[in-house]
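Just one protein chain is left out here, and the rest sit where they should.
Should a chain be cited, it is by its letter among A, B and C, assigned in written order, with residues numbered from 1 in that chain.
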Amino acid sequence: MNHSLPVRVYYEDTDLAGIVYYANYLKFIERARTEWVRGLGIDQTRLKAEDGIVFAVRRVEADYLKPGRFDDLLTVVTTLDGVTGARLVLKQDVQRGDEPLFRAVVTIVALSEGGAPARLPAELRRQLESQLSEK
Amino acid sequence: MNHSLPVRVYYEDTDLAGIVYYANYLKFIERARTEWVRGLGIDQTRLKAEDGIVFAVRRVEADYLKPGRFDDLLTVVTTLDGVTGARLVLKQDVQRGDEPLFRAVVTIVALSEGGAPARLPAELRRQLESQLSEK
Amino acid sequence: MNHSLPVRVYYEDTDLAGIVYYANYLKFIERARTEWVRGLGIDQTRLKAEDGIVFAVRRVEADYLKPGRFDDLLTVVTTLDGVTGARLVLKQDVQRGDEPLFRAVVTIVALSEGGAPARLPAELRRQLESQLSEK
Partner (left out) sequence: MNHSLPVRVYYEDTDLAGIVYYANYLKFIERARTEWVRGLGIDQTRLKAEDGIVFAVRRVEADYLKPGRFDDLLTVVTTLDGVTGARLVLKQDVQRGDEPLFRAVVTIVALSEGGAPARLPAELRRQLESQLSEK
């Protein structure tokens, strides 16, 4: 089960090399994670208010394959690759059509509001695991 | 009494036109306001905790005169131009040497944490007014 | 003739005050200008290649009325307010539903690639003026 988000490249995303500035791919894939979570019916605001749980990025491995350019219409493809008690691993690719430009493996952890590692609420974990099994 | 902050232009600040992206001047002048406030001995964190006061930008008038470029060492010059009970007006110029690149008039308001307009604490107002009289 | 662009507020757009960082509204309205220009059938890449013309922001007057927040679905409404030989004036509002959050008057100039003021190509000017008369 892949999730796709279209992303248009605007001036703000480019640098003087005429290509997408390298940090901005992390913005693109974070937008996609937000929409993916929303699409699963997970309400991050409620999760924080009721369970005191927030998500944080723990690790990113990112490969820059080809440069994106102004006005490109890119697609962020997000796939859940693993879930454990307190951790998700996502694969996130940024493509221009079928051409891969950027590829990341992102590890997300659940934190209590104090910042300590937290376990995912059981219902949320089941919801996420169903994404895995439907792959 | 002017306050000066040096700002180096990095890749992140430029766009494909090879110049500083227009929104980023607002980042530069916000850095300068933070340092100006710090230089006055005003602790924004304490102001929020003790007086429930935060500052917010209410209006910006910005003129883009010449483009900044990668690797430029710019200076943000900040001058307090007026203080009333709940409002500051600042002039903020971004220069490359003596050459003005960007010029803004920024109106700042004090807000209570709920977002309603708030009066500046008397001591803070005196502190700010002393900046005016020393001009 | 208004042009509307929906803009979702993501983490990248917010700051520690929990609201949209003030410089980011300039990004939102620049995205809207890019889409507005595209919608008019103007190809900025060709304009630069064939006529040596680029657009640059010369002045922004911006009022911050209410804060935007994470996950808000905003709308940027862009209206052409004036065209002269080398200059456009646009009104650009950012709204949450009918509620105005941000309001800007943006002056755009045409520049030759060397950076000198340039006249708009006649066809482009006619195209833009038709937007005015259809208001």
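Throughout what follows, a residue touches a chain if its C-beta (ideal position, glycine included) is under 8 Å from a C-beta of that chain, and two chains touch if they have at least 3 such contacts.
Just so it is clear, the model here is predicted, and its values are computed rather than measured.
Visitor: On subunit C, where is the contact patch with the chain that was removed from view?
Guide: Its contact residues with the unshown chain are 11-12, 14-19, 21, 23, 70.
Visitor: Since one chain isn't shown, list which residues of subunit B touch it in the complete complex.
Guide: So the residues of subunit B touching the missing chain come out as 8, 10-12, 27, 30-31, 34, 45, 70-71.
Visitor: In terms of residues, what is the contact footprint of the unshown chain on subunit A?
Guide: Spelled out for subunit A, the touching residues are 17, 22-24, 26-27, 30, 54, 56-64, 67, 115.
Here is the rule we use: only the chains that are shown with their structure count from here on.
Visitor: Subunit A to subunit C: how many Å between their CA centres?
Guide: For subunit A versus subunit C, the centre distance works out to 29 Å.
Visitor: Hunt down the residues of subunit B that sit against at least two other chains at once, touch-wise.
Guide: In subunit B, residues 17, 23 touch at least two other chains, as defined above.
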